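Here the complex is missing a single protein chain, while all its other protein chains stay put.
The first chain written gets the first letter, and so on, giving A, B and C; residue counts start at 1 in each chain.
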Amino acid sequence: MTQTTPAPAVPAVADPVIQVRSVVVAFGGLLALKGIDLDVTRGERLAILGPNGAGKTTLFNVIAGDIAPTDGTVAIKGQDCTFLPSRHRPRLGMARTYQKARSFDGLTVRDNIYLAIAGHRGRHWPLWRSPVDRQLDQDAAEVAEAVWLADHLGTAAGELAHGQKRQLELGMAMAAQPDVMLLDEPASGLSRGERERLVELLDSLAGEVTLLLIEHDMEVAFSLSQRVVVMADGAMVTAGTPEQVQSDPEVHEIYLGVEATS
Amino acid sequence: MTARRLLTRGNIGLALLVVLLLAMPNLASAFFVNFVLTQTMMLGVAAATIVFLARYGGMVSLAQFLLVGVAGFMFGNAALEGGARGLNLGLNPWLAVVFAIAVTTTVAFVLGALASRTTGLYFLMLTLVYAVIGFFVFAQIVELSGPGGITSIQRPDLMGPPVRLYYVGVGLSVLVYLGFRALGRTTFGLTLQGVRDDPIRMASLGFNVPMHRTLAFTLAGFVAGLSGVLHVWWNGQIDPASIAIGPSLILLIMAVIGGISYFEGAWLGAFVYVLAFTYLRDLPLIDRIGITEARFNTVIGAVVLLIMVLSPEGLAGIAARVRRRVRRPGSVAPTAPAGGPSSAA
Amino acid sequence: MSETGEPVLDVRGLYAGYGASMVLEELEFSMGVEAVAIVGRNGMGKTTLCDTLVGFLPSSDGHISLRGRRVDGHAPERIARMGIAYVPQGRRLFPSLTVDEHLAMLARGTRNKRWTPEAVYELFPRLAERKRHGGGNLSGGEQQMLAVGRALLLNADLIVMDEPSEGLAPTIVDVLVDAVHHLVDEGVAVLVVEQNLRAAVRMAHRQLVMVSGAIEAQFAGDELLTRPDLQRRYLGVGAADRAVR
Partner (left out) sequence: MTATLQRAPAGSTRRRRTELRRLPVWAVAAAAVAAAVWVVFFADGTPAGAAVANPGNFVVTLLDAVTFAGLLFVAASGFTLIFGLMRTVNMAHGSLFLLAAYVAIRVQEAMVGRSRNIDASDVGLLDWVVPMLVGATVAAVLGLVIQQVFLQWNEGQELRQALITLAITVVLADQMLREFGGLAGRMVWPGAVTHFFSIMGERYALTRVFMLGVAVLVGVLLWLWLNKTSLGMVIRAGVDDRQMVRGLGINIKRVFAVTFFVGSFLAGLGGVLGASFAGVAPGTDGDWLLNALVVVIIGGLGSIKGAVAGSLLYGTVVAFAPAYLPSQYSFYAIIVTFALLAMVLAVRPYGLFGRPA
């Protein structure tokens, strides 16, 4: 089971945006990832499922450059990025969200999104305000509206409610207009209505945007993705279309912990 | 729209204060203006660099007074001609200013780069070490500091009368105050605040976090250097003891008394300190309560202790709290997070 | 299920959260000397509930009582001594301490009590073999055993376990399930928060479903396991009925 299965259901793809090869991550004596291979095509929507502790977020961190793998390589758009620090990834068109919302609590919603846009566009240093900033502020307001935060532009992020923080998190990822988005449990903590809105929002993204999604909520995952990868215990268990994965009894059982009895 | 936005109560108050300050030479004694107020302006600018780093960058620096001193020493070394103490470069006084500021800014860049990967308490301690090592560097390397300090440093002729120095101090203070406040809304300022709140998130948005910290420290060093040049003009001399650990702590204490997350607090703290330093020992009361022997530092230390125990936000913080309560009696105002953005005035 | 007259743990109208946002809202449940599992989607406040029960997070309103004594409002160390032990998510062992030191630092006060370091080693023989190892060098399963063993030394009335099966191999989950049953037999109440539905059902006869910071439903036995519609509704698991045998 710990053996790696390189995505048997869908063959290796022609135009890979992300290529993960034999990635191993060890924390001390613990193997968080035991050799992961993963190809993601341009425009693909891929969901990663699995119980807590399966290594999903660790895989995200490796792809986003927040941690370097112990072994193996990561390539983004054909460029070897294994050791490229996270701050260089936005230039490759990549944006991510975090499982636990990481917003800038002392800044307003508008400024949070402003920073996301500015970071992506390489506007980091100006010491004075210019018309460019006013344009960015407007763009930020538009993004805020897209994630239903238009009424909270001036609210400090630290004072938002839980669900609003998740919306802001998503807005900050979308603000950069990336073509690769990594979303770590975007639906976590959202109410049913909010989850539906989320699916709608992500569905409305342009076709060329590649979406990687960690999701615990199968409903959200299946309705958004074209391909599903299931992880457990630091390894990839299986992969396939949502239909294939749904009809694969093993997957469901792994997910619910049935393997404990088998 | 913009014009009306400028006409807020805070800005009108600030304008009135500036007018008052400019009129002070005609209202108060020369001693009060040239000693108390001039010092307040110079120290206020230096303390404002601490507030700038703390408020926007979340970095509490103890090295700012070292940078004030570096600028002073460098100006002395550059402006004096042969025969005097120090390096005796004999530059034109204005060129000497440029030299002093350039050296100070460079030193700040190097020190900032070294400290840029640490935060919080580590940063505080590292900058304390900078301050002390810097003191030893000037104390031991006499080529740089002259034996027992550099003396008879002349200010440029243009700055001759002391009251001109005062006006320069007021002008610089206004510029620094407005500049630092405006910086909070610029890309660099917002970025710095982002780094303060969550450096990892900033990195994943594409920002170079250590570089931002380094440049913020460099900018603060530049401003501290300006204050240092003024200081050495005013004092006419500088010696290593004047940048020992004590004065470094006192600059931080000023920022703390005033309120470390309010720019106004820097000048308020400096004013309170200079006032106390100048007049406290003359008060008859002090004799009565039997602490004649104990000196000024005990009083100032106790004041800081009291402020830290009562409200870590300092005098400006206390004032802001009172103002909020007066304006909205009864309502429980949500306290803004420390170091949060000021509502655009 | 042994619902005796006085519940071991009784939670009434509990509110808790971080800063401005409340995570737990009007949460209520009670339990006797039994194992109870709390299940639910991610982000519904399960870990917040655990942290609030043991005092890591102060509650904003409501009551928590243990055998009739109010425990909310006390410091964590006080609550622990009043009888609630915690096995937190991610285990939170001390990397600088060896296995033996983890237990030795709590050994004082366990004399003449049910759980001593020796008793823990008896329950988990694998730990005994690794006495001298550092907390960071253990396998996931061994870490979890140590975290449970450490909690046992408090000889508490109630043990709160947050995601004990997370990232564990099946055989280790078996060991944990046995340990939970064993504890209940000895009169200790166990509240277990689980992602792994199968493990939850095996550990606890009674399962409470948490939705948006409150208990929304209650199930007994393996009803949840056999009802994909309920799973989809409460847990976000199983998008289609045919997904489950």
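Here, a contact is a pair of C-beta atoms (placed from the backbone, for glycine too) under 8 Å apart; a residue touches a chain by one contact, two chains touch by 3 or more.
Remember, it's a predicted structure, so these values are computed and weren't measured experimentally.
Colleague: Where the complex has a chain not shown, which of B:L17, B:I245, B:L275 or B:A319 is the residue touching it?
Modeller: B:I245
Colleague: From the listed residues B:M24, B:A46 or B:V60, report the one that touches the chain absent from this view.
Modeller: Final answer for the missing-chain contact: B:V60.
Colleague: Touching the missing chain, which residues of chain B?
Modeller: Missing-chain contacts on chain B: residues 60, 114-115, 117-122, 124-126, 128-129, 132-133, 136-137, 140-142, 244-246, 249, 252-253, 256, 293-298, 300-302, 304-305, 308-309, 312.
Colleague: Since one chain isn't shown, list which residues of chain C touch it in the complete complex.
Modeller: For chain C, the residues touching the absent chain are 54-56, 75-77, 80-81, 85-86, 88, 92, 94-97, 101-102, 104-108, 150-151, 153-154.
The criterion applied here is as follows: only the chains that are shown with their structure count from here on.
Colleague: Can you name the chains that touch chain B as well as chain C?
Modeller: Chains that touch both chain B and chain C, as defined above, are A.
Colleague: For which chain is the distance between its Cα centroid and the global protein Cα centroid smallest?
Modeller: Central by C-alpha mean position: chain A.
Colleague: Would you kindly tell me how far, in whole Å, the mean C-alpha position of chain C lies from that of chain B?
Modeller: Between these chains, centre-to-centre, one finds 53 Å.
Colleague: Roughly how far is chain A from chain B, going centre to centre by Cα mean, in whole Å?
Modeller: Computed from C-alpha means, the inter-chain centre distance equals 44 Å.
Colleague: When the C-alpha atoms of chain A and chain C are each averaged to a single point, how far apart are the two points in Å?
Modeller: That gives a centre separation of 30 Å.
Colleague: Quick one: which residues in chain B touch 2 or more of the other chains?
Modeller: Residues 334 of chain B touch two or more partner chains.
Colleague: Note the residues in chain A that touch 2 or more other chains, in rising order.
Modeller: 158-159
Colleague: State the interface residues of chain B toward chain A in the complex, per the touch definition above.
Modeller: Listed in rising order, the residues are 182-183, 185-188, 190-191, 193-194, 196-198, 200-209, 212, 215, 334, 336-337, 339-341.
Colleague: Which part of chain A faces chain C closely enough to touch in the complex?
Modeller: These residues of chain A touch chain C: 28-30, 51-54, 158-162, 165, 185, 187-191, 216-223, 233-234, 242, 246-247, 249, 252-253, 255-262.
Colleague: For the complex, give me every residue of chain A touching chain B.
Modeller: That would be residues 64-66, 85-91, 95-96, 98, 102-108, 111, 114-116, 118-120, 122-129, 133, 156, 158-159, 172, 176 of chain A.
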